[in-house]
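Following: one structure in structure tokens, then a few remarks.
The other protein chains are all here in position, but one chain of the complex has been omitted.
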Amino acid sequence: MGKRFLIVSFGESHGEAVGVVIDGCPAGLRISSQEVEDELKLRRPVDKRISTPRVEEDKVEILSGVFKGYTTGAPIAMIVRNREVDSKPYEEIRDLPRPGHADYTAKVKYGGYNDYRGGGRFSGRITASFVMAGAVAKKLISKTLGTEILAFTSQVGPVKLGEIQVERVRKLRYSNPVRCPDPETADKMVKVIEKAKREGDSVGGIIKCIVLNPPIGLGDPVFDSLESDLSKALFSIPAVKAVEFGSGFKVAEMRGSENNDQFIVEDGKVKTLTNNSGGILGGISNGMPITFAVAVKPTPSIPKPQKTVNLKTLRQEKLVFKGRHDTCIVPRAVPVVEALTAVVLADHSMRSGLIKTVLGGKSERR
Amino acid sequence: MGKRFLIVSFGESHGEAVGVVIDGCPAGLRISSQEVEDELKLRRPVDKRISTPRVEEDKVEILSGVFKGYTTGAPIAMIVRNREVDSKPYEEIRDLPRPGHADYTAKVKYGGYNDYRGGGRFSGRITASFVMAGAVAKKLISKTLGTEILAFTSQVGPVKLGEIQVERVRKLRYSNPVRCPDPETADKMVKVIEKAKREGDSVGGIIKCIVLNPPIGLGDPVFDSLESDLSKALFSIPAVKAVEFGSGFKVAEMRGSENNDQFIVEDGKVKTLTNNSGGILGGISNGMPITFAVAVKPTPSIPKPQKTVNLKTLRQEKLVFKGRHDTCIVPRAVPVVEALTAVVLADHSMRSGLIKTVLGGKSERR
Amino acid sequence: MGKRFLIVSFGESHGEAVGVVIDGCPAGLRISSQEVEDELKLRRPVDKRISTPRVEEDKVEILSGVFKGYTTGAPIAMIVRNREVDSKPYEEIRDLPRPGHADYTAKVKYGGYNDYRGGGRFSGRITASFVMAGAVAKKLISKTLGTEILAFTSQVGPVKLGEIQVERVRKLRYSNPVRCPDPETADKMVKVIEKAKREGDSVGGIIKCIVLNPPIGLGDPVFDSLESDLSKALFSIPAVKAVEFGSGFKVAEMRGSENNDQFIVEDGKVKTLTNNSGGILGGISNGMPITFAVAVKPTPSIPKPQKTVNLKTLRQEKLVFKGRHDTCIVPRAVPVVEALTAVVLADHSMRSGLIKTVLGGKSERR
Partner (left out) sequence: MGKRFLIVSFGESHGEAVGVVIDGCPAGLRISSQEVEDELKLRRPVDKRISTPRVEEDKVEILSGVFKGYTTGAPIAMIVRNREVDSKPYEEIRDLPRPGHADYTAKVKYGGYNDYRGGGRFSGRITASFVMAGAVAKKLISKTLGTEILAFTSQVGPVKLGEIQVERVRKLRYSNPVRCPDPETADKMVKVIEKAKREGDSVGGIIKCIVLNPPIGLGDPVFDSLESDLSKALFSIPAVKAVEFGSGFKVAEMRGSENNDQFIVEDGKVKTLTNNSGGILGGISNGMPITFAVAVKPTPSIPKPQKTVNLKTLRQEKLVFKGRHDTCIVPRAVPVVEALTAVVLADHSMRSGLIKTVLGGKSERR
């Protein structure tokens, strides 16, 4: 994915490791494995009430591309090893595809050769590779452009977060296990999740994202529009089923006079009165905050019995799956949304020449 | 866009021509410029009540890649000339960006060199190039895989289409100017559009799309998921602000037990009881109909006066724009959605080897 | 081909038109169809003694991407129509592949659907699309970087050009029909070609190319090395069978102490004493002139009778082909080598940020 800041992801849920190669990161960015691990911690299960007991320690190994603490311009390869995996439940259901999962499509597509343990290549586990790449991309766009990315949980099941100030989002979004910047709403969300858990079920939700201080001019018209590339990235997160920018689906019921963001001058700069466009006009960022929302489906793996088909015998069967799974994956997807957004913005910033292949001369080490 | 069935679009609203090059189309597909023109007709303004009076005759010239009526395997270049353009209104507002339009971002990104006449490269006019490519892609996947694509208007302003049978969609969607397969609802939609027009305003809407008889196994996990590539294509349509697959944003309020599509056997084939996934699991088609919806914003160009900024003087000004524009662009986007869907499916069918580089030996002419 | 300055070629020898789309050309470059035609003239047959009598007028139509004389940043599509084609000789030998030509491989690859008239997609005619793209690329790198590209014929059959000054290359290379900057040697080359023509045969040769004043730092290590991308482009010219940089094949017999270009300081700049590397070290330009040579095979179409196989009957047959062909295609490939070199350099200059997406503010028209 990407053209200038390119990432390649690899790894499976229960395989040896999950990793990423970043090709095209500029030389001269200070980065450490500790910083990458700090980002990975954000997607780790934080609360037994809502998450799987699987412990992911996620020690990052930087295999290449970083020298004396700085990126070199060469490809950066990073991995985390997979630990504490229990593949037994998956061996038992090898021929029984789990509803809502990729088991069936993977088996057909790969002729049965796919690694089915823990969802294999289709597991949420692989988003660790996105977060590793995102850690580098976030730092890159923050240092060079001052751009900041804030994602947060805005809905879990029926519980919706109302209007909220950016300052609170920045400070509070990672302060609770559901990644909702309003503590009261967060509590309600936790309760919804706990209830679903008790009932052997799962819940979905919505993640919102705000990009502050984006450069003007990112995105190319037509096929490489910023919306095109952001949505392509976001739909690569397992369980994301919808993406909308700015007013999104609400535009259907809006009049042009209402939806159009009228231009004003503020502090000598061109801005818009409203931001229904989500900061993107004609596929190109206009300098206003970029805003979007994604819908995350309820975890497909649930303890409740479900109908399935034995793919060997083609007989109807009942599935009772015992693998460990989060009751709600929305909170874990929050840093993943931030990560992929950073990767896309880094890529487009490089494409349009806003970030150069060698960073500024302030480094102590040239 | 694409990897095997690759398309490159070019042209501007008031330039010489709009065109497309298809690189990678298999050899041996029978195609004529007439067939391409027939598809183009579907995106043409059909009714003065809701559309611009601009007449687009759209005579297709196939410049390469077709020989004796069949594709040759070489790149297919096709163009339509731009006629009857009136660029005067655009000269008058050269420094006054229209709210909701790409005028401002384009000027910043291209340093003022962009062709601003009729929106230039950002005009809906360029979707003619998508439709030309789609005409070839549609025929390709229909002939080789029996796959059919049906898009239709499901909402205009507050008027929503209810449940509808596939058979009616197939027959009736192009029978009225709003491309809604239910004539009664279509009438209501027309009225909503007429009212907005009278009021110097515009309206948005929603387009739904169903892909019937898709092959199983299209899409790659992670970055080239079918959802990723379809959404990337759909967001390249000007005015599209949201994309959802299957149950889309509704998954936020669903339980796993409700959203999961349980597997059954029907006619010896594995199917699912419901289709909340929209026919895509793990980013890969599962053989069920692929379903998605896109939100189209209200036409940004409206007769009503709007606030804008003179980009030369940075002074606030009032904009009253006199260019011709559809009051609702939803109907014209319907065939465009079909076209780009066909292009993405053709590309993925070729990637996974379901469509070969030379089509079957039934041709009379080898 | 390319990543930032991307070109897509289309068209066949006897089809409607030959054309190119350039995607990614910066906004603000002044360009006219006349300038492109001037480049095309350089590849036109100039002398009946050595070339085909086919007249190629090559009137360039710019279909998009240029507005008021300047590039807009949008894709630039250009075409030339094919005129005065005589396809009759090709109909006669439809099942008799010409030795040395793509007739056989094309027929197998495209299942017989390929346009076989005049070699179709495999004709030297398609290099007109390279030259059109090259006209833009040449101007781009000349205006922004001061880089100049000089290709010339250095060998035809046994006649070799000796050492020659750059100044003479610049002035004289297009002063004679063989594109050799030494008039005396040029005369000998013409005689070699005339002799071959009289004998119903054809001759090959070598083209050398010097890039003056290239920027330092073009090319990426490993797969996108400058040598990799230049050679990829050069081997897309029909009839090119070998490419070497700097000392090329001679390095096999050189010692390291002899082949290494030792570093010196000249006018405060780092240079090398010799230039055996051809200006490229580790796949990256080092600021010295980039030098390379390509071998062009003798025209495969010759009047002499040759052995071939009837692909329908699989019987051995004798081929006497009557199509019109140059006895030596080396001279016509000279501007093509320049064009593709310019395209690759423009692309790499944009990749490394040396050329921006909007050109300098000197334009009168912003």
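The first chain written gets the first letter, and so on, giving A, B and C; residue counts start at 1 in each chain.
Convention: contacts are C-beta pairs under 8 Å (C-beta built on N, C-alpha and C of every residue); 3 or more make two chains touch, one makes a residue touch a chain.
A quick note: this is a predicted structure, and the numbers were derived from the prediction, not measured.
**Q** Who touches the missing chain here, C:109, C:143, C:191 or C:356?
**A** Once the missing chain is taken into account, the touching residue is C:109.
**Q** Quick one: which of A:73, A:157 or A:303 touches the chain that's been left out?
**A** The one listed residue touching the chain not shown is A:73.
**Q** Could you tell which one of C:42, C:60 or C:206 touches the chain left off the display?
**A** Selected residue, touching the omitted chain: C:206.
**Q** Of the residues in chain B, which ones touch the absent chain?
**A** Residues 3-4, 74, 221, 351-353, 356-357 of chain B touch the chain that is not shown.
**Q** Over the whole complex, note the residues of chain C touching the chain we left out.
**A** That gives, for chain C, the contact residues 1, 9, 97, 99-102, 104-106, 108-109, 121-122, 126, 155-158, 196, 200-206, 216-217, 221-223, 225, 227-229, 231-233, 235-236, 238, 240-265, 268, 270, 272-273, 277-278, 281-286, 295-302, 304, 306-309, 311, 314-316, 352.
**Q** On chain A, what residues meet the omitted chain?
**A** 8-12, 15-19, 21, 23, 27-28, 61-65, 67, 70-77, 79, 109-115, 117, 120-121, 357-359, 361, 363, 365-366
Just so it is clear, only the chains that are shown with their structure count from here on.
**Q** Need the most distant chain from chain B, centre defined as the mean of C-alpha atoms.
**A** Of all chains, C has its centre farthest from that of chain B.
**Q** Since chain A and chain C are copies that touch, just let me know if over half of their interface numbering is common to both, same, or not, different.
**A** Chain A vs chain C: same; shared/all numbers exceeds half.
**Q** Could you tell me the distance, in whole angstrom, between the mean C-alpha positions of chain A and chain B?
**A** 27
**Q** Distance between chain B and chain C based on Cα centroids, please, to the nearest Å.
**A** Each chain's C-alpha centroid was found; their separation is 38 Å.
**Q** Where the centres are mean C-alpha positions, what is the separation of chain A from chain C, in Å?
**A** Those two chain centres are 46 Å apart.
**Q** Residues touching two or more other chains, restricted to chain C: which are they?
**A** Within chain C, the residues that touch at least two other chains are 74, 357.
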